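Only one protein chain is missing; all other protein chains are in place.
Then we have chain A:
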Amino acid sequence: MTIAAEEEMPGAKRRSSLIRSPQFSSLIILIVLLAVFAIADANFLSPLNISNMMAFLPELGIIALGMTLLLTAGEFDLSVGAVFGLAPVVVMLLVQNGEVSIGVALLAGLILCVAIGAINGLIVTKIGISSFLVTLSMLLVVRGAALYITQGFPLKSWDQPGFFVTLLAGSFNIGSFRFYTSLWWFVGLSLLAIYILRYAKLGNWISAIGSNRNAAVARGVPADAVKIWLFILTSVLAGLAGMISAFRISAASPVAGTGYELEVIAMVVVGGTALTGGRGTILGTIVGALMLRAIRNGIVLIGVPGLAYNIFVGVIILAMLILHALLQKNAARS
């Protein structure tokens, strides 16, 4: 081997590791999917359809950001869909029935989310029950609470413009595209999450805890506290997403967000974050969120019968995961 070739090694190595990284393969598949949908139906890339996708994207995407951090630390949260439903229901009930201003109601909703996340986190870390079981139970409790306090009915619509409503669900036009402020929330929170996971001291701790909790604890990393805060963060983001969604459609339903927990986890793992902890990627999650949104939207557009479309979603997710597993195996072998 010549010296010149040796000098080129690090750059080449970095490039090949980027190409082999899970978020990169996800990105390629996303581009392929978008191309296929665009060719199959010209309306896929129409301003109206893109605006539509961009309206839905942040609502699950925001939850997925929290879930990525939590999964990287080795835990997950099945109660996010239920929190997505309960938080806006509580806010709207307070606003409609109580003598409470919208700001106070939103604050109360967020405090409720903090409490739910804290309970999840405390039980998981201090009593040592797996997060699967704890948050599954919490899903039932939270969803049950939403159904009970509304007696199962959607709340009457509430549509009074104001600062907070604009902040959460305002909309604006760029050319013939119509965007919601929720997109800014998603962009801002994504940048923050990327910073935390990749560049901050906290991110180092989160990855270390998910990779080898005992090692992290032995180095003085407060693993339990970090996990509890991540449960709180995930819950708050789920509640925030629920409020954004409710204010966008000016109504809150106790069954909103049903099944979102699995969709969000799918976004995160399709993006390349390991379900077993230690390896997380926010960029991958953003790709994953875009992909699931595009799949749901695209297969309806190209005429797959509505009742059959979960089959396609499931198959595409499975294909993604198989691809990640194969790439992982290849990387380990080389």
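Some points to look at:
In the analysis below, a contact is a pair of C-beta atoms (placed from the backbone, for glycine too) under 8 Å apart; a residue touches a chain by one contact, two chains touch by 3 or more; residues count from 1.
Here is the rule we use: contacts and distances are computed from a predicted model.
This figure omits one chain of the complex; the name its UniProt record holds, of "YeeE/YedE family protein", "Peptide/nickel transport system permease protein", "NADPH-dependent glutamate synthase" or "Sugar ABC transporter ATP-binding protein", is "Sugar ABC transporter ATP-binding protein".
Taking the complete complex into account, A:Val217 is the one of A:Met53, A:Leu107, A:Leu122 or A:Val217 that touches the chain left out. Check A:Gly242, A:Gly257 or A:Gly278 against the missing chain and you find that the one touching it is A:Gly278.
Residue A:Leu202 is the one among A:Ala108, A:Ile149, A:Leu167 or A:Leu202 that touches the chain missing from this view. Listed by residue number, the positions of chain A touching the unshown chain are 195-196, 199-202, 204-205, 207-208, 210-212, 214-221, 274, 278-279.
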